[in-house]
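With one protein chain removed, the remaining protein chains of the complex are shown where they sit.
The chains carry the letters A and B, assigned in the order they are written, with residues numbered from 1 in each.
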Amino acid sequence: MSMDARYTPQIEPFFSRNGWIALALLSLLAFVVVPSLFVFVPDTSAFHISAYTVTLVGKIICYCIVAVAMNLIWGYTGILSLGHGLFFALGGYAFGMYLMRQIGRDGQYQSDLPDFMVFLDWKEYPWQWFGTDHIVWALLLVVLVPGLLALVFGFFAFRSRIKGVYFSIITQAMTFAFMLLFFRNETGFGGNNGFTDFKRILGFPITEPPMRAALFALSAAALIGAVLLSRHLIRSKTGRILTAIRDSETRLMFSGYNPVQYKLFVWTLSAVMCGIAGALYVPQVGIINPGEMSPANSIEIAVWVAVGGRATILGPLLGASVVNGAKSFFTQSFPEYWLFFLGLLFILVTLFMPRGIVGLVNQLRGSHK
Amino acid sequence: MNRKQFLKSMLGLTLGASTMIGATVKAADTIKVGVLHSLSGTMAISETALKNTALMAIEEINAKGGLLGKQLEPVVVDPASNWPLFAEKARQLITQDKVDVVFGCWTSVSRKSVLPVFEELNSLLFYPVQYEGEELSQNVFYTGAAPNQQAIPAVEYLMSDEGGAAKRWYLLGTDYVYPRTTNKILRAFLKNKGVKDSDIEEVYTPFGHSDYQTIVANIKKFSAGGKTAVVSTINGDSNVPFYKELGNAGLKATDVPVVAFSVGEEELRGIDTKPLVGHLAAWNYFMSVKNRGNRSFAKMYKTWAKRNGVPNLDTVVTNDPMEATYVGIHMWAQAVKQAGTTDVDKVRVAMAGQTFKAPSGFTLTMDETNHHLHKPVMIGEILPNGQFQVVWKTRKPIRAQPWSPYIKGNEGKQNL
Partner (left out) sequence: MLQGIKRAIGCALFAIGLGVSPAQALDADAVSGLASEDFATRMAAIDAIAASSDAAALELLQLLQNGEVYLTEDGQVILEFDEIVDAVTLEPLDPEPDFYDSVIVNNRMRSKLSTAIAALSLLSDDREVRYDSARALEDAEDPQLLPVLAKALSTESDPEIRALLVHTRAVLQLKSDDPDARLQAAEALGESNQRRVRELLAAMLQTDASGAFVEPVEEVREAAEKSVKSIDRRLLLIDHAARLFSGLSLGSILLLVALGLAITYGLLGVINLAHGEMLMIGAYATYVTQTIFRQHFPEAIDWYVVAAIPVAFVVAAAVGMVLERTVIRWLYGRPLETLLATWGISLFLIQLVRQIFGAQNVEVSNPSWMSGGVEFMNIVLPYNRIYIIGFSFFVLALMWLMLSRTRLGLFIRSVTQNRAMAACVGVPTSRVDLMAFGLGSGIAGLAGVALSQIGNVGPELGQSYIIDSFMVVVLGGVGQLAGTVYAALGLGVFSKFIEPHIGAVLTKILVLALIIAVIQKKPQGLFALKGRAAA
């Protein structure tokens, strides 16, 4: 952890007066401008924003929330989780169950059960699905499932003082085990195909522009909430203890603090944020399957944060947007080269930009002065 | 740059999506054709060849003067074996690149992922791979086989005296929807033929499973109880370790034949086939089929591969999904010609009843109603050179039953 120790947490200008103005403008953009351009402006107009752009940006916003969550636990607390993709997917699955129920009898088999249960010859919903036809319970699950799992897992792991690389690897084992579990058709979540072909939320069709715009605005709201929350947390006393855990846990313990409860708190909070992001992500992209739990996805989350700049407010947002934007661009323009690009990006960022894009910008600014 | 464009691009920038804007400009003098196959990730192994076939067929059509006086312009994207990315890329192809048709997908889950997009935007997808059926979208043309065009004839063959008169059945698959549904249909079919439940064993392995020691030992045990056949719906990568284990454990095709629905010439390229001689595969096309059309198809692909520097080009092969891609593109082109437009609704109508002389040597017909091809069924045994020897085939193409009559609740859907 010696590298991390060299960091001094900075509160960037993002939340100076200009920062707040920018935030207000962004909110205006996300809540008013984009939705109205998308919904009310006809698609013949140059001002129209296409559904493609809205869902793509909506998706990236969800990733940004995950990156913010990852930044809390890794950037500020110094615990690298390679299992955040799991919490994201669990949130997605929890809400996905509600979405599946909303399909009603519009599936291929016109049955009350989802198609995959019909082909498994199941006659009724298994216990995991209890109550998921109520949106309130589904939303509770979005928070509870990742939260409880993180709480229990974290409790044992932190109590046993599992740290550093060991923690990373057992979180990876956890997400891998869950991926295998969800791949099984008997687990009751549609196996490899997962959930797809969603029709509506609260009875409103999911593909209609107002619904898309609403999801987009909700995602943006969640992101703004996540950023504000993490900023607030970092500036609080708890936040200082978290950075202390990162920089020297032993010293913190000698000062009379018990790091376990702080770690547990931030770890669980981070997992819940991922769950919420997952729940917003699924209706926008239209599918959730166990592939989201693959270890590679979780590593990628860490990479977004690293690329943007750890322990900064803006970094994770930048990282998630840049990497995913680049992914969308490369997979279209140079489909055979995007892995080269991605691979090189990771290598170069860790070698030459240890503080990510934000760090680089700060450095350049510093040298100008 | 005028103000509108400026404003628009500024907006894009703030959204972090500036990269997407340039793509919306559409060239009017070409017909755009989307190719949606994974070029990276786990499915690249199978799908890359389909992308190549699609590009080759497009070149072929262009060389003959194109369509409606315009050239076809392929738009290739890489959904990277990532299912949500499939949906995103499909939307991009249709709304940003404004393609008139998309050829793509391999796995069922990728098809399921893009399906809502095609239905929402009313565009056309040509899906070239054998699959589990139980689906019928107005926006998809299925040029691969439905279960009754592959799985059931293969099992019937193995039950016959000629095929070895198997009495016990070991249904082995990767745990996902295609094997599950296929095995469900087969189980119902076998029961219908008087096979007892105790003579059917159904086993699933996870994706990428590589240790088949236990399963091969179990097959051996199971086969002690009577003449056994293995029906394998193992997916892609796991086939190599499975067959290697089978070969080395001394289970020969004459003792326990294995019939596979996902193993073709392309998959056998990665396997030493000597221990596998005699194991079977059921498809609607084999590279070894002898006729002029197939010779020129294989030759065309080899030339194309050479010209485009496909890696390992001295061993390139053609296979069933490639044939299905090829047939799909040509049928679509015929339908466009007939309709005089690329308009989706008109092309869909024109597709019904379209015929094409396929490399399999049969003239295939697009069904009037069910969006599936009438296809011949062929059963091939693996030869030492990695090719198949056709040991049985239907006399004429048979109609697809996307809704299997062996699944309860499908009774009313047989005339679709």
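Simple rule for what comes next: a residue touches a chain if its C-beta (ideal position, glycine included) is under 8 Å from a C-beta of that chain, and two chains touch if they have at least 3 such contacts.
Computed from a predicted structure; not experimentally measured.
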{"item": "Given B:Asn122, B:Gln138, B:Asn248 or B:Thr369, the one touching the chain that is not displayed", "value": "B:Asn248"}
{"item": "Contact residue for the chain not shown (choose from B:Pro153, B:Pro275 or B:Pro359)", "value": "B:Pro275"}
{"item": "Contacting the left-out chain in the complete assembly, out of B:Glu134, B:Asp175, B:Asp199 or B:Glu323", "value": "B:Asp175"}
{"item": "Given B:Pro179, B:Pro257 or B:Pro321, the one touching the chain that is not displayed", "value": "B:Pro257"}
{"item": "Subunit A residues that touch the omitted chain in the full complex", "value": "2-3, 74, 80, 156-157, 160-166, 168-170, 172-174, 176-177, 180-181, 183-184, 295-296, 299, 302-303, 306, 336-337, 339-340, 342-347, 349-351, 354"}
{"item": "For subunit B, residues in touch with the removed chain", "value": "39-42, 44-45, 48-49, 161-164, 175, 203-206, 208-211, 213-215, 217-218, 220-221, 224-226, 237, 240-241, 244-245, 247-250, 253-255, 257, 266-267, 269-272, 274-275, 278, 280, 290, 310-312, 381, 383, 389, 391"}
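One rule holds for everything that comes next: only the chains that are shown with their structure count from here on.
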{"item": "Subunit A and subunit B, separation of their C-alpha mean positions in angstrom", "value": "34"}
{"item": "Residue numbers on subunit A that touch subunit B, as the complex places them", "value": "26, 29, 33-34, 37, 46-47, 49-53, 55-57, 59-60, 108-109, 111, 115-116, 118-121, 180, 183-185, 191-194, 196-198, 207, 285-287, 289, 291-292, 321-322, 325, 328-329, 331-332, 335-336, 338-339"}
{"item": "In the complex with subunit A, residue positions of subunit B that touch it", "value": "4-5, 7-8, 11-12, 14-17, 19-20, 23-24, 39-40, 76-80, 82-85, 87-89, 91-92, 95-96, 108-109, 112-113, 115-117, 120, 134-135, 175-177, 180-181, 184, 204, 206-207, 407, 409"}
